[in-house]
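Omission of a single protein chain aside, the complex is shown with its protein chains in their original locations.
Going in written order, the chains are labelled A, B and C, and every chain counts its residues from 1.
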Amino acid sequence: MEILAYFFILIGVLSFLISAIGLLRMPELYTRMHIGTKATTMGTFFVVLGAIVLQPSWSAELILLTIFIFMTNPLSSSVIARAAHTDGARLEVDDLDKDIR
Amino acid sequence: MFEFFNSPEVINIIVIIGSMLLFFVGLFGLLTQKHIIKIFMSIAIMETAVYLFFIGSLFKLDAIAPIMKVADDTSKFNDPIPHAMILTAIVIAMAVFALGVSFAIEYYKLSGKTNIDTMNEMRH
Amino acid sequence: MSSVLFVALPLLFGFSTPILGYFGKNAVAYVSTLMQLFLLYLGFDLLLNEGFSIELISIAPPLGISFVVTKVSLLFVLLFTSVMTLFSLYYLSYRSEKPYRDESKFFILINMLLAASIGLVLSSDIFNIYVFFEIAGISAYILSAYEKSSSALEAGIKYLITGAVASIFLIFAIVLIYIYIGSLNLGIIAQHFELLPFQIKLLISILLLIGFGFKVEIFPLNFWVSDVYQGSSTLVNALFSAIVVKAYLFVFFHLLYLFLPHGEFSLFLIYLGAFSMLAAEVAGLRQSHLKRLFAYSSLGQVALVFTAFALQNTQAIQAALFIVLAHSVAKMGIFFALALIEKEHESMESETLKSLNSPFLRVILLISMLSLLGIPLFAGFVGKLLVLKSLALEGMLPIIMMIILASLIEAVYYFKLAGYMFTSDKRRDVLKVTWAHKTILAFLSLLLLIIGMAPFLLSEYLFEASKLMLGGVS
Partner (left out) sequence: MSIKRSLSTLTLSGFTLSALLILSFINILLQNVATNIERAGDGLLKLNSSEGVANVVTTVVVYFRGFDTLGEIAVLFIASLGVGLMLERNTECTIKVQSNFMLQSASKLLFPIIIIFGLYVMIYGHLSPGGGFQGGVLVASAVLLLLISNKDLEVPHAVISALETLAGVSYVLIGLMGLLLSDVFLFNFLSPNIADFGLLLSGGIIPIVYIIVGIKVGSEMGFIVQNLLKRSDDV
């Protein structure tokens, strides 16, 4: 059971890692925002799942937490995307990425 | 699993090296970055490293959060002073950061500059 | 009466300004000045009645915070309060012609600055000192950017960045102190500081030196000072050089005497101070902007005080206290006069002084500059003489040479300014100075002359104060 919990947590942490790498590697704002929110939403879900398996007595709070994150995370990403679109961000390689290449 | 980490020495080494590396990132940014906002970010990173170092160094593995159930049990609690100090320090740092950002916004509106190297209209 | 009122009343005033705003435009200004007069009365009351007291806050030390009132901290408290009162009185008549934008905020800021400087001097808890360090810092950043011109904002940003970096190093030192000693009370830390491992002691000392070094304007860390003085408004500069630096200097050396009573770094600090004085005066020689020039002169004087304090003996500390008093009074006079000149001529280049047509202001500026220079019969002379004397007793000839060289360089640019003033081509009308301004400026100059001619009035008190400061009462 404990192995399963750590397995879930590992998956979650890996997706956090992927999202961090993606934030650095993606070429422009929209894809960067995409990887920054989607992967972390999944990562949080798996970390919380692992915690539920590890400590079943905390499951009520943890489920509430997950619901809250599922509600707010996509919302914030959509607001950021909309603000960027209104501000005139284009689908092209920007300065941040040029520094890394 | 992971019993290796359950010793105070290992935790201490991890905390010292990790927080000092973070401090390094902030100091490096402070010395090399030119954009005002990036300088503020570097300062914030350095502050965070100090807080992390403090909380981590005084963290005891076998102690619990200092919330008492009855009036007379005092053992087995973590030291409350680091929490209180860092709470104060975080709020102060946040206030300074907000003030700095507002200075930077206003300066940018007036002169169009964000680079610290070009801020030299007073030198002659 | 309680010394906590020095901090509590300005905070109460600051928080309650929206209420005071309902009572008309002038209410805030008058209440602020009345409160400062009351604090001045409080200070003299404490001086006459008790002289020494420990004021508890919440719970007893060493676990809680306390305020320690001694003769030396009371000296600084009285200095700050009277400087601020004079500033307010001066501003009350200045504001009818050229008030600051959003005046009530300006009054809040100067009172917060006062409260924080007094708290820095009185507090005996190192984390509380950090909090006051930040309050004084933030009010100073906003005051220097207050005019919202691009040069004022540039000054504010530079001040803010250096201040934030300084506070990181300070809090790092506090964190190490708490981890290795386990207390925040200055007295307890002073008892245990000797027993620390050498490397930790060195690390804490260096962190404290960097953290306070930015604020006490010592050589490699003072690059921001001239920009801040030039960008800020002239009146506010009087506060910067008369209050802010002095409070940080006191705290730095108070901590130094407590933690390292045997003077481990003494020689290093003396050379640092003398070198920063020389560097500041050399840099000041090339300046043509008046505020920038007086910023460098301020740096030089502060470095002289630093050298004297670093000698770590009673006579040198007494000399340092003399210079602190003389420098505060003289710089106030200079910046107050410069504010009037700036309002009339709208330029701060040193050639402006050529067209200055007001015999009164010329005399005031001349007296203040002579005092800064250390000419006999003026207040600056006593301090400088005592510093040189105690240096000679220690046998530090190179330092004496450096200080004399720096003073000669300083003399060059003061006499250049005096030359500008007294060869003026009186084509302008006479600059009108109101009677209130005349009274205050004349009072300041008179004070310089009195201290200069009769130093024995103060020397006994200052001697006792310096003994207390060196003895490290906490």
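Here is the rule we use: a residue touches a chain if its C-beta (ideal position, glycine included) is under 8 Å from a C-beta of that chain, and two chains touch if they have at least 3 such contacts.
Bear in mind that the values here come from a model prediction, so they are computed numbers and not experimental data.
Novice: Given that one chain is not shown, what are the shown chains it touches?
Specialist: Even though it is not drawn, that chain still touches A, B, C.
Novice: So which of C:94, C:180, C:219 or C:309 would be touching the chain we can't see?
Specialist: From the options C:94, C:180, C:219 or C:309, the contact with the absent chain belongs to C:180.
Novice: For the chain left off this view, which of C:29, C:145, C:170 or C:208 is in contact with it?
Specialist: C:145
Novice: Residue by residue, what part of chain B touches the chain that was omitted?
Specialist: Touching the chain left out of view, chain B contributes residues 9, 12-13, 16-17, 20-21, 23-24, 27-28, 31-32, 57-58, 65-74, 77, 79-84, 87-88, 91-92, 95-96, 98-99, 101-103, 105-106, 108-109.
Novice: Which residues does chain C use to touch the chain missing from this display?
Specialist: Within chain C, the residues touching the omitted chain are 2, 4-5, 8, 11-12, 14-19, 55-59, 62-65, 102, 105, 108-109, 112, 115, 119, 127-128, 131-132, 134-135, 138-139, 141-142, 145-146, 148, 178-185, 197, 199-200, 202-203.
Novice: To test your reading of the contact rule: which positions on chain A touch the chain that is missing from view?
Specialist: On the side of chain A, residues 68, 71-72, 75, 78-79, 82, 86, 98-99, 101 touch the unshown chain.
FYI, only the chains that are shown with their structure count from here on.
Novice: Just how far, in Å, is the C-alpha centre of chain C from the one of chain A?
Specialist: Spacing between the chain centres: roughly 51 Å.
Novice: Please tell me the distance, in whole Å, between the geometric centres of chain B and chain C computed from their C-alpha atoms.
Specialist: Going by mean C-alpha positions, chain B sits 30 Å from chain C.
Novice: Taking the touch rule as given, give the residues of chain B at its contact with chain C in the complex, in rising order.
Specialist: For this pair, the touching residues of chain B are 30, 36, 39-40, 43, 46-47, 50, 53-54, 57-58, 81-82, 85, 88-89, 92-93, 95-96, 99-100, 103-104, 106-107, 110-111, 116, 119, 121-124.
Novice: Would you mind writing out the residues of chain C in touch with chain B in their complex?
Specialist: Residue list for chain C touching chain B: 127, 130-131, 134, 137-138, 141-142, 145, 148-151, 153-158, 160-161, 163-165, 167-168, 171-172, 174-175, 178-179, 184, 227, 230-231, 288-289, 292.
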